[in-house]
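Shown here: the complex without one of its protein chains, the others still in place.
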Amino acid sequence: MSESLRQDLAPILAARALKKHFGIRRGWLRRATLHAVDGVSFEVAPGEVLGIVGESGCGKSTVARILVGLVEPDEGSLKLDDIEIAVGNRRGVNQVRKQIQMVFQDSFASLNPRLTLGESIAFTASARGASRRASAERALALLAAVGLDPSRFAHRYPHEASGGQRQRVNIARSLAGDPRVLVLDEAVSALDKSIEAQILNLLQDLKEEMHLTYLFISHDLHVVRYMSDRVAVMYLGKVVESGNAADVMSMPLHPYTSALVRATPTGDPARRVAKPPLEGEPPSAIDLPSGCRFRSRCPRAQAMCAEQEPALRFEGLRQVACHFPL
Amino acid sequence: MRPATVSAGEGTPRTRPNSYWTRVSARVRADPVVIGCLAFLAAIALCALFAGSVAPSDPFQSDIVSRLRPIATAGFPLGSDELGRDMLSRLIYGARLSLLMGLLPVVAAFIIGTVLGTIAGYMGGFVNALIMRVVDVFYAFPSVLLAVAISGFLGSGVTNIIIAMTVVFVPPISRIAESVTNQIRSREFVAAARASGATPGMIVHTHVLPNVIGPVFVYATSLVSVSIVVASGLSLLGLGPKPPQAEWGLMLNSLRSAFSINPLVAALPGLFIFMTSLSFNLVSDSLRAAISVKA
Partner (left out) sequence: MLFYLLKRILLAIPVALGVGLVCFLLVHLAPGDPISALVSADTPQEVVDQLKRDYGLDRPLPLQFASWVGHIVRGDLGTSIATGRSVAAEIDAAAGNTFVLAGAAGLIGFPIGITLGFLGAWFRGRRIDQLCSLVGVVGVSIPHYWLGMVLVSIFSVALGLLPAMGAGPIGASWAWDWAHLRHLILPAVAMSVIPMAITMRTVRAAVADTLDQEFVEALHAKGLPARRVLAHVIRNTAATTLAVVGLQFGYLLGGSILVEIIFSWPGTGLLMNNAIAQRDLPLLQGTIVVLAMFFVALNLLVDLAQTLLDPRVIRK
């Protein structure tokens, strides 16, 4: 589907100004607030893959957890097909929320070591109300769908399978409830490169077969560019740039995105990076700098950047939060 | 209960089940000392269950003339007690009450403690604080003191000892259960289960409990020996069954004055308490070693 066609369809998932703060204790009596997610908005069209990139600590995992309901946002709205699911634990909301499922990064920790692989998948199916028999059959079918031979894998325990195989099981499990949206939180980051490629291909096949929408979260730009149609770049709890994946990667508008792209090894020895594109470390999400969050590391920062925080605004088909975009 | 068993149908290659417990029991079974202990405990258990058939004489049949006969006297294979009753028969019958008072409290405390601890651990917050603070108060007593206190006030009797010992054991078991539940709760597969929309009940049932029961069970087995020793000790104090009942602690008490006359016979009930307690400890130690080995 072409880019413009996708934009015409109503978004399946729409997040507006999501905020999540954590109160933390510093030393004895002082409390501080960790601004994990500080006003994040995005939209995802049906059948699309939205990539979310950023360094660790930028809040992308918290966003993922908000999406599947493991964390409740303090403010903001999240709509699936225009139904609000961000707040509350009411039954109707829970039913809708189940249409978003997640695949976690640690394939081993995501599986109960006491259950066989088949049982883990079946549990998710029966959590949606299926009978024991139907769950068992569904589990076998899903194992086959993710490329694992059910007769060999259904009885195995997590410690008897490799990382790639376990991740396939996790994917199968997330599909057990017939979701429409899949959140992949660093789902391939812990795998060997060759396995990673297989899993990515599997994900793409599944997306087409089952008409899924993906949110692909990673810190690895290559993988994100490969998988995503559009991408959102996060920094310290906010989205700083978003747009078509290829465009954002090849022609970044935000200084941070540009630095990220330049810092990513390309495998081309001719393109050596003279000095690190980004200096210093990200400021802590607790003591945020005034104005633009990135100004302390930005080579283009000026006086205005310290005074006023740039809002995310449109530049053509892209969105950028910068006073002086590239 | 496990979720739907997924059978792969025809043509499945037969593999040995490699679940957690098969691996643990395989390691335990490899230890000859443990096998010996289990055999001994099985023998004691059989005595307790089939005392009527196993005991050679009537444990209540007293004959003052034959009091305190030494071991290997005719008609008294292990000697006779201060009222002329056959020691072997009384020891066999005694196993019933001694084992009952030792095992039942641990079983009851295991059930109660696991439920309390798991609820407290999973729900957190106010429920956790409420349950655990009450547990802490009882935990603040030395166990023998608490046992004596409760049975001292309730009055003597086997039931009261069982109640007292159960109260003594619920706090440590609850603590272990709560601690383990807390660890399990933060594991990623529980988060994954929550994300999949399962109800807390289902999650606790399928994911939390099976992982909690293991460690708690192994801990509970280490309490059995303490329970037997303390329960028999309470019996010694007169808080247990009344004469002429046969129970090891009670027998030890009534034979106290006989120590100067026939020490070997007088020491027998205590010896049995010791051997039973030792066997349970050896088995429990082996279990603990078996589960702490990484798969």
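A and B label the chains in the order they appear, each numbered from 1.
The definition used in the following text is that a contact is a pair of C-beta atoms (placed from the backbone, for glycine too) under 8 Å apart; a residue touches a chain by one contact, two chains touch by 3 or more.
What you are looking at is a predicted structure, and each value in this text was computed from that prediction instead of being measured.
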Subject >> Which displayed chains the unshown chain touches >> reply: B
**OP:** Please pick, from B:198, B:266 or B:287, the residue that touches the omitted chain in the full complex.
**Re:** B:266
Subject >> Residue, one of B:166, B:211 or B:277, that touches the chain absent here >> reply: B:277
Original post:
Hey, which of B:111, B:237 or B:291 is the one touching the hidden chain?
Top reply: B:237
**OP:** Just name the one of B:118, B:181, B:225 or B:245 that touches the chain not displayed here.
**Re:** B:225
**OP:** Name, in rising order, the residues on subunit B that touch the hidden chain in the full complex.
**Re:** 133-134, 136-138, 140-145, 148-150, 152-155, 225, 229, 232-233, 236-239, 252, 256, 259-260, 263, 266-267, 270-271, 273-274, 277-278, 280-282, 285
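Quick note on the criterion: only the chains that are shown with their structure count from here on.
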Original post:
How far is the middle of subunit A from the middle of subunit B, if each middle is the mean of its Cα atoms, in Å?
Top reply: 50
**OP:** Can you check the complex and tell me which residues of subunit B touch subunit A?
**Re:** 2-9, 11-13, 15, 17-20, 187-189, 191-199, 202, 206-207, 210-211, 295
Original post:
In the complex formed with subunit B, which residues of subunit A make contact?
Top reply: 68-70, 94, 97-98, 101-102, 104, 106, 109-116, 118-128, 132-133, 135-136, 139-140, 150-152, 154-155, 157, 159-160, 170, 173-174, 176-177
